[in-house]
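Structure provided below as structure tokens; questions to follow.
With one protein chain withheld, the remaining protein chains of the complex are depicted in position.
Each chain carries a letter (A and B) given by its place in the written order, and its residues are counted from 1.
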Amino acid sequence: MSDRHTISLNVNGADYSCEIDARMTLADCLREKLDLTGTHLGCEHGVCGACTVLADGDAVRSCLMFAVQAQGMEITTVEGLANNGDLSPLQEAFRDNHALQCGFCTPGMLTTAEAFLTENPSPTRAETESAISGNLCRCTGYISIVDAILDAADQRRDAGSK
Amino acid sequence: MKPSKFNYYAADSIDAAISLIAQQGEDARFLAGGQSLVPMMNFRVAAPAALIDLNGVPELSDVRIDDDGALHIGAMTRTRRLETDSEIANANPLIAVAAAYVAHTQIRNRGTIGGSLAHADPAAELPGIALVCDAEIHLRGPSGARVIKAAKFFDGVFTTTLADGELIEKLYFPPWPEQRRWAFQEISRREGDFALVGIAAWFDMDASGAISDCRLAAIGAGDTPLLLDSAARTLTGSAPSEALFEKAAETVAGDIAPFDDIHASADYRREVAAVLVARTLKTAWERRR
Partner (left out) sequence: MTRTYIGKPVTRLEDRRLLTGAGSYIDDVKLPGMSTMAILRSPYAHARIRSIDLEAARAMEGVIDAFCAADLDAQLPVIPLRLAPFDGFERFLQRPIAVDKVRYVGEPVAVVIAEDRYVAEDALELIDVEFDPLTAITTVEQAAGGATLIHEAAGENMGTRYTVARGNADAAFDDAAYTRRERFVTNRHGAVPMETRGLIAEFDPEAPLLRLHGATKVNFFNRRHLAAAFDLPETSVELIETDVGGGFGARGELYPEDYLVPIASRRTGGPVKWIEDRRENLTATNHSRDIVCELEIAATAEGEILGMRATVQGDMGAYVRTNGGVVPSKAAQFLPGPYRVPSFSCDVQFLVTNKTPVGTFRGPGRFEANFCRERMLDMMADDLGIDPAELRRRNLMTPEDLPYRIGELVPGDPDATLDRGNYPAALERLLNECAYADWNPGAETDDGRVRGMGIACFIESSAAGPPESARITVFSNGGVEIRTGASSVGQGTETGLAQICAEFLDIDMNRIDVLHGSTTLVETGGGTFHSRNTVMAGNATRIAAESLKDRATELAALRWNCDANDLSYDDGAVHRDSDRLTLQELAAFAETRGETLSADALFDNEKQISYSYGAHAAAVALDIATGVVKVERYWLTEEIGRALNPAMVQGQAVGGVIQGLGGTFLDHFVYDNDGQLLTGSFADYLLPTTSELPEITAIALEDSPSEFNPMGFKGAGEGGIVAVAAAVGNAVARTLKPYGISINELPITPDRLRKALRDAGN
């Protein structure tokens, strides 16, 4: 074992194999090697949340994981949230509630919200605010994002799924 | 902000981890949750030549509760588990509550209790909890296993008494009496930020209603988490009351050594530590389990 590794990754249900430096972060591997550029880099020190992906269903900072650590995990990025090109109820709720402007924080908001709603399908407003307190947004002022997540929770419950 | 090159090794057992780090030499680091180490590496203020990944060592995530209620928590137990596991909360509610203050969900999903203790940020919650619960830290290294009390583990800012090549295997938390009163409060600039100052406190009462045992710790009030012994002495033997709590709060300044940073001055921390002691004790007293 050394500084270069050949790894297999499972991302959005598909298997990939790539050869990378040990030091390549999961975020960079997704963006550069797998061409999944929906996951964004906003700080590279674990504060802004723009790089959030799901690892075995848990929201994690992909800038703080090395790609080599993600082997054997099921990774979900923003590209994996839509259903065959149809926006998910969460994505629709973001659109309907104007929960994005520049869109740069949005992938991280969506993955974080996805994990949150899966664990807490009927959240309060305060719980929702807390759930995304680790995701920075400079454009919206957050209120429409919280509205969107609560709206999506309603939609998901009505649809009786997830 | 990309890290420097390093060699990566994934350990599959504690022995393998210890042997790998010994082989790799003094520029090797253990990789636990990575939530403190990797940012430092991305800034290149840390540049280990080798990382020994502990995430694949299953024994390090064991959690066990003894019949007497004592808690054994593996070093790689995620902070998120500490926050959400009802068995842990039943065994020791203070851990669960304090864990919720650690950063944000995404960090807690990866960050570990062992990593937090080894990193030893003076404002971190889990080291404060370990101290106030009089936890024992079980270490393993090239010279074998040893146990050290939390009070002896923290040595300075980002400094512990971990020897070269040693790792934290688990933490032992003594049994937590059913009737214990406890609370944790911190002041931070925003939810999830490191505490400007925080207080963890518990007390037990005897049949006469006097405080028979208590322990208070402060975070963000010195180079390490600190026990507030004077406050504890003030409380012991007396019946709880707001006046007693205020008396205890007055002793706090003497037991802490806060420093200035850009977020708060030492004066602020000193003042607010006392305020939080009074408030925490009041909350503890009003809490019914």
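Quick note on the criterion: a contact is a pair of C-beta atoms (placed from the backbone, for glycine too) under 8 Å apart; a residue touches a chain by one contact, two chains touch by 3 or more.
From a predicted model like this one, the values you see are computed outputs, not experimental measurements.
J.: For the full complex, which residue in A:G57, A:G72, A:G103 or A:P121 touches the chain that was left out?
T.: From the options A:G57, A:G72, A:G103 or A:P121, the contact with the absent chain belongs to A:G103.
J.: List the residues of chain B that touch the chain left out of this view.
T.: 1-5, 43-44, 187, 189-194, 196, 262-265, 267-268, 271-272, 275-276
J.: Could I get the residues of chain A that touch the absent chain, sorted low to high?
T.: That gives, for chain A, the contact residues 21, 23-24, 31-32, 35-45, 47-48, 50, 77-79, 81-82, 87, 91, 94-96, 98, 100-107, 110, 129-130, 132-144, 146.
Rule of thumb we're sticking to: only the chains that are shown with their structure count from here on.
J.: Using CA atom averages as chain centres, what separation in Å is found between chain A and chain B?
T.: Measuring from centre to centre gives 29 Å for this pair.
J.: Hey, which residues of chain B end up touching chain A in the complex?
T.: Those residues of chain B that touch chain A are 1-10, 31, 34-35, 38-39, 41-43, 51, 53, 55, 80, 103-107, 109-110, 190-192.
J.: Can you name the residues of chain A that touch chain B in the complex?
T.: Residue positions touching the partner: 1-3, 5, 21-23, 25, 28, 44-46, 49, 52, 55, 58-61, 63-66, 68-69, 112, 115-116, 130-131, 133-135.
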